[in-house]
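A protein chain is absent from this complex, but the other protein chains hold their places.
Presenting subunit A:
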Amino acid sequence: MITVQDIQQKTIADLFEQYPFLPGFFEENTLQVNGQINEKLIDYLKFLDDEEEAENRAIDRDQLLNSMTIYISQMLEFLGEDVDDGVHSITILPGTNKSGEAEQFGELKISKSEIVCIVGPTGSGKSRLLADIEWVAQNDTPTSRTILVNEEMGDKKWRVSSGNKLVAQLSQNMNFVMDLSVYEFLELHAQSRLVEDVEGLIAKIIEEANKLAGEKFELTTPITSLSGGQSRALMIADTAILSKSPIILIDEIENAGIDRKKALDLLIGEEKIVLMATHDPMLALMGDKRIVIKNGGIHKVVETSDDERNLLVDLERMDAVVQNMRTRLRNGEIIKKEDIGF
């Protein structure tokens, strides 16, 4: 464990050398080093002994040193994590519904690269289920459910850590709000995740995103001027490749400007556990299982049967008909009954 004593006697140059993530901390805490790189940290911070300066900057020296120590420990722990420490599966143990009745399933294990759909009317308790997973419920939420990670009692670290969230979310109303190019945006995300091969990852993400998007876009395109489909494609590719969260929750994927099948393939290819709230038959049948939610509880768990899966072919044909009409309309053509084809 690193202590304040350990770090304050070192020079800033040594600290930066030893902890390559530390300059980001200085930057975010508005500490400029300039010519003082070879000073000991304790000497560098002397300017805060001046009460007026400390008040002007609204920085408390002891608090800053404490924060820095915690941050270094956190980052070392984060960087030292073995890839094998990852999440292979989550298991949902039943609780109760809103009326206090026991949920109707034994236990539900969801493994990496599996897609599970969640169906049920608005207000039936879908959000609560996701919140239980995110909070790694231990019989201590309103539903009394328990969530196991890798078949063991989940670690509470998942609950409030900023870099270690169990669930990443992709939902319908999400937008990009930053004023950056695609490249700058991905670079920022990669840096916040402390990845090593930033360039390689950016290249991979844009390539995958362009496979999903109907219309191609460039690294120089501002993210706010991407079309709906392009934004969605970039969000999915970025989340699949760059997000550390092992579980991805998807709230519907619009059927416009994006290849949904490929999107799901990408997520499973990156070994994510995929939970998808959807009532779209094409997406629902792509899932391995679906959880039916009623009155705040899991009512039943349905496995997608072969018969159902065979229907996908027909659904895809119907979908192709509609997509084709869309293209024809866009090109100014007239739509005829024959276009339907069956």
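To be clear about the criterion, a residue touches a chain if its C-beta (ideal position, glycine included) is under 8 Å from a C-beta of that chain, and two chains touch if they have at least 3 such contacts; residues count from 1.
Everything that follows uses one rule, which is that contacts and distances are computed from a predicted model.
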Among "SoxAX cytochrome complex subunit A", "CobW/HypB/UreG nucleotide-binding domain-containing protein", "Formate dehydrogenase (NADP) alpha subunit" or "MxaK protein", the UniProt name of the subunit that does not appear here: "CobW/HypB/UreG nucleotide-binding domain-containing protein"
Of A:188, A:203, A:322 or A:340, the one touching the omitted chain in the full complex: A:188
Among A:102, A:153, A:178 or A:335, residue touching the chain not depicted: A:178
Interface with the unshown chain - residue positions in subunit A: 24-25, 27-34, 47, 55, 58, 60, 63, 66-67, 70-71, 74, 127, 130-131, 134-135, 140-142, 159-163, 165, 168-171, 173-178, 185-186, 188-189, 192-193, 231, 235, 238-239, 242-243
